[in-house]
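Of the protein chains in this complex, one is absent; all others appear in place.
The block that comes next holds chain A.
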């Protein structure tokens, strides 16, 4: 692409008028950028779409990798790199084959333009913004960490006017011991490292994980952890930019060609999410739960169910995780109230239940407060956030339960042999969703590694019902559309945590860009 490519729709497909003279744009000086200045080139609609799709593929790779591996780990980096090599973004990777200046320039333009297109597509709702922000941050982190060349890193800081002065040796020596302990390195190694002192609010990730030494409100950040600070700068910039873009978007909506495309883009890629799933409310009644919990509930929900039956109570975290799950499989508000009431009133009077708990249940169904229609928690959410504390039974058993206790519980359900072995190996490797998948296979008497992967408790339920009832869903209507992987490039040979419903015969819905392109009115 050399600036404006002649196209059929010339003149009308410009996103931004060419303002190249006057403003000095340094963003193409470096492989990395904060995308502060919008692109000024003219591109064709076709390119517009291609660029967006290429970046989406990459972001999807980032998301999948984050679900499978610990972010920043070797396996994570290897996986991401391997997948990115399949896209035009490969030229931005280090160690890539020596590329010519003009190739590099092209790749940087692609990076920039595609980022700005997706900003347009993903600024439209809170949920979209959150998804996009997260993936972009992870993508940035990956790229910054790949940039091992110190002078390149420094150049990036310079271009973006981020001045962080390293602390003096005297100061370093005075807190050497603390720096070593906080950074989990030898005291001797501290001497060889450079440290920056920043307000703790600029290094929240490091503070949260207790990975830096904190004193009087300052975090002592080693140079290697610089990326965390950059990420927090980037997060602020990007989330502000997204908010601004979303306010400006209505002015763009004149354009009847870009709009459907942007809509289409954002609809397809919200990642693994069950929120768009149509629920057949009323298929499940309170008295069916006991039976269903034994047959078709994932282990996390079985535990919550048992804890509820045993204690006639669940704490907030448990009520949310279990309550929203039940809502997701089709329990109506009235049935939900009946269900919770019957259990809770064994230890309290109905009055107390109505006052303290019924509100919460109605709230979950969007009948109180800000009337948001809450969606069931995904595996990611259950595993990563909201860690259970004392008195809590929620969380993911494969993540939050002692291995010995888990083993014992699985044995009690007659799960043994190679299934149990596989699950225990998964646990050691922190592959909680894989462990759950193997659990699913054991329960439903499937051979190992034949299921496509569990990534949502509701999906577990649906798949289980399919197995048991021969593809007839009790809560039929779940299209599972958004569950499919974004990229056809995802290797199918390896069972992954991303479910690939290749059996569902709906595959053609995915990646239907050709159709999308044809549907765009052209002159």
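Keep in mind that, in the parts below, a residue touches a chain if its C-beta (ideal position, glycine included) is under 8 Å from a C-beta of that chain, and two chains touch if they have at least 3 such contacts; residues count from 1.
We take it that contacts and distances are computed from a predicted model.
Missing chain, UniProt name from the options "DNA primase", "NEDD8-activating enzyme E1 catalytic subunit", "Coatomer subunit epsilon" or "Defective in cullin neddylation protein": "DNA primase".
Across the entire complex, the residue among A:46, A:178, A:283 or A:345 in touch with the chain not shown is A:178. Set against the missing chain, the residues A:201, A:413 or A:469 yield one that touches it, A:201.
Although one chain is not drawn, the whole complex shows that of A:244, A:384 or A:405 it is A:405 that touches it.
Checked against the hidden chain, the listed residues A:217, A:350, A:416 or A:429 yield one contact partner: A:217. In the full complex, the hidden chain is touched by chain A at residues 177-178, 180-182, 184-185, 199-201, 204-205, 207-210, 213-218, 303, 307, 316, 355-356, 370, 387-395, 397, 400-402, 405-406.
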